[in-house]
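Some notes on the structure that comes next.
With one protein chain withheld, the remaining protein chains of the complex are depicted in position.
Presenting chain A:
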Amino acid sequence: MKIIAPIKHLIDYNVKVRVKADGSGVGLANVKMSMNPFDEIAVEEAIRLKEAGKADELVVVSIGVKQAQETLRTALAMGADRAILVVAADDVHQDIEPLAVAKILKAVIDAEAPGLVIAGKQAIDNDMNATGQMLAALLGWGQATYASEVAIEGEHAVVTREVDGGLQTIKVKLPAIVTADLRLNEPRYASLPNIMKAKKKPLDEKTAADFGVDVTPRLTVVKTAEPAARSAGEMVGSVDELVSKLKEKGIV
């Protein structure tokens, strides 16, 4: 079985985000970029399925600017077999919406015919939490989002999902879309020899136009603003002082 993992190249989660003064967006020029953390988890899961003999090939796909190939190389160094870069933007500030990403991924999947797609639950830049579900819809496949456990059992994936009340286990027909949540696994670091080897693994470059997908955004950004700031309050010296302040305020 072939697995496809879509991975997004975006601002590193440790970088402090700055809203541009003109309100046009968030400053991304010259900031550290990395693989979306949820996608590292997705790639790790796919590699583990390969190691367990449940899959035989892992293809990673990224859509965005040319520099996304760095993130694809990271996935290749972790253990992916080959990569597809779909160049759909020439400026990092131009985010490709989940609907357009899903359409491009559908085209890739139609050609590659994987048995399973593992995406991340959410991209930590746009916080959309949508692409996997949209892709499943376009393909007419089943979906198992927010996975904390994945087992392949014959023609099905049995997936435990993190939901509001706790955990839900479902069984979804393959091929299917799974999206990875935080507890699915702990991603490995790529070793130096594997980073070297990854440089020789195949990385195919395409464009959105090759797939005939229009990436024009459906949502026009009117403005981007800083959230209301919250200022620090006061330090209290003891538990008793804390409790009496809260009582004074009438909140306990």
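Everything that follows uses one rule, which is that a contact is a pair of C-beta atoms (placed from the backbone, for glycine too) under 8 Å apart; a residue touches a chain by one contact, two chains touch by 3 or more; residues count from 1.
Criterion: contacts and distances are computed from a predicted model.
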item: Protein name (UniProt record) of the chain left out of view, among "C-type cytochrome biogenesis protein CcsB", "NADH-quinone oxidoreductase subunit J", "Electron transfer flavoprotein subunit alpha" or "Succinate dehydrogenase"; value: "Electron transfer flavoprotein subunit alpha"
item: Residue among A:Ala29, A:Leu192 or A:Val222 touching the omitted chain; value: A:Val222
item: Touching residues on chain A - with respect to the absent chain; value: 11, 13, 16-17, 19, 26, 38, 97-99, 102, 121-122, 124-138, 140-146, 148, 158, 162-173, 176, 181-183, 217-227, 230, 232-236, 238-240, 242-243, 245-246, 249, 251-252
